[in-house]
Structure formats: C-alpha cells, structure tokens
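== chain A ==
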Amino acid sequence: MKGNSTRGLNWFNALSAGAAEVVGLPTSIKAADGQLGDQPARFLAVVADPENRFPRAQTGEVGLLEGWGLAKAVDAAIELDQQNSNKRALIAIIDVPSQAYGRREEALGIHQALAGAVDAYARARLAGHPVIGLLVGKAMSGAFLAHGYQANRLIALRDPGVMVHAMGKASAARVTLRSVEELEKLAASIAPMAYDIDSYAGLGLLWETLSVGQIEQPSAADIAAVQECLIAAVKDVQGSGHGLSSRLGAHNRAASSKVRELLRAQW
Partner candidate 1 sequence: MTDSARLLKQHSFVELGARQRARALLDEGSFRELIDPFARITSPWLAKQGVVPQADDGVVVAKGSIGGQPVVICAIEGAFQGGSMGEVGGAKMAGALELAADDNRNGIPTAAVLLLETGGVRLQEANLGLAAIAEIHAAIVDLRRYQPVIGVVAGSVGCFGGMSIAAGLCSYLVVTREARLGLNGPQVIEQEAGIEEYDSRDRPFIWSLTGGEQRFASGLADAYVADDIKAIQQQVEDLLHKGKPEQERSGQYALFLQRLAELDTSTQIDPAAVRSLYQGEQP
Partner candidate 2 sequence: METLSFEFPAGQPPVGRALVGCVGSGDLEVLLEPGLPGKLTIQVLTSVNGSSARWQHLFERMFDGQTPPALSIDIHDFGATPGVVRLRLEQGFEEIGHD
C-alpha cells in the first residue's frame, strides 16, 4: 500500500502559517483562521489520522467523525461572523481519497454525517461566506461532496495526482461490467468518464487551474501563486451571487443548461 497522502496537510500548513488553529475538532479535521491578503479566511482540510477511533477512516477517508467534524468547523465560522458584513472566506483544501467504507460507517449513518458537512458548507455559502475549493490531490465521490463540492468556486492544481471521480477505477470497472482497460479507453472519448483534471476542466466545473513547482511540499513561490489565485476567487465571489450557477455553460455540459431553460419555460 502506498503511504497516506500528505498533500492536504502540507498545503494546509503552508496556507495557514501563523494562523490560529481551531480547537475541539476531531484530529482528522484541520481548521485555522488566517488571512488571504486583507481578507480573513478559515482554512479547512481532512487529513490522515492513524489513531482514528474508526479503523476504516485512518488514512484520510471522510467518515463519521470527519463529516460531523467538518460541519462543526464550518458552522462555527458562520456563528462567529453572524454579525459581520465581511464574512470570512472558507478555503476547503481538498485531498480526499474516498469516503470511509465500513460496517460501523453504514450502521451509524455515514450518509447523515456527510449530509452534515454538505449542509454546513451550503449554509455558509448562502450566508455570504465566499467558499473556495482548492484541489491539491484526489477529490473522490462522497468525500468530495462532503468537503469542497459546495464551494462557490473550484480551483485545481495541474498535476496527475489531482483527480475527480465518482468511483475508483477498479470498482467502476466492476460495477459497469467492464475491464479497467475498456474503462480507460472509454474515458479517453467520454469526457465525464475521465479521471484527469484537464477533462474535468472541460466540463466547466472549475473556475481556474494552475501549475505549481512542488505540489507535494509547496515552495514559497507556489504558495504565493496559490494565495493570489484564492484572493482573486474570493473577489470574484464577492461580486456575484451565492449559488453554483457559474459552473454551467461548458459545451460538454450543454444538457445541464438546456434542461434548466426548458424547466423554467414550462414552470
């Protein structure tokens, strides 16, 4: 087995350097209040905790504690800024290999825990917090839905290790009764099936992609470039609505717009 990814943790540490860490959260949830230029921001990441009480969530998966823990960390920011007109930005640093797969997880309602995280992020967005998702590693399926996919804007670093998908290749092949080779062949011609970040960008779901020199352990120049991009994204959000409509419009997602047009016309 490959070692746990530390990208999320490294980017969290880099972006939140000198910031005050939020206490009272599960060990696998990192949150800290810092700055992006003159904009206050709460940085959030899900990281591996080898001591996690839930054994199926020890390598960075989003499980029961992580879902509810994210909800707590995000909701606390909404509470803190309730009276402020300048709401702190929420920066979700995304490096999540998957949701947790296990008996305890299903039995105790991991779907509800993930709903807790989605609920908090969505409410933060509706309350006027700019929510930005920064993809530095894997953004898989339920884990991404819980941590990042409610963001106003999504930014991805260009790197083969940055990928978005609904299911890992081996499982996806099994479920669709194909071989991994067949799946890869299809993915090359069917944009939404692909795992790489350029294909994903072609769906219009990303606001920006950018290249960095050292994605695993960012350099000062990498950090500065990403900060600049985050600041621009926050500004972009502040000049627009609280919804997710900026994700619509790509040619490869034409049906999503067409359906909405027709619904509106027939409503």
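Simple rule for what comes next: a contact is a pair of C-beta atoms (placed from the backbone, for glycine too) under 8 Å apart; a residue touches a chain by one contact, two chains touch by 3 or more; residues count from 1.
Candidate selection criterion: all candidates are chains of the complex that A comes from, given by their letters.
Every value quoted in this text rests on a predicted model; they were computed, and no experiment measured them.
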In-complex contact partner of chain A, selected from candidates 1 or 2: 1
Interfacial residue positions of chain A with respect to candidate 1 in the complex: 26, 53-56, 64-65, 68-69, 71-72, 75, 98-99, 101-116, 118-120, 122-123, 125-126, 141-142, 144-146, 149-150, 164-167, 170-172, 174-176, 186, 189-194, 200, 203, 205, 243-244, 247, 253-256, 258-260, 262-264, 266-267
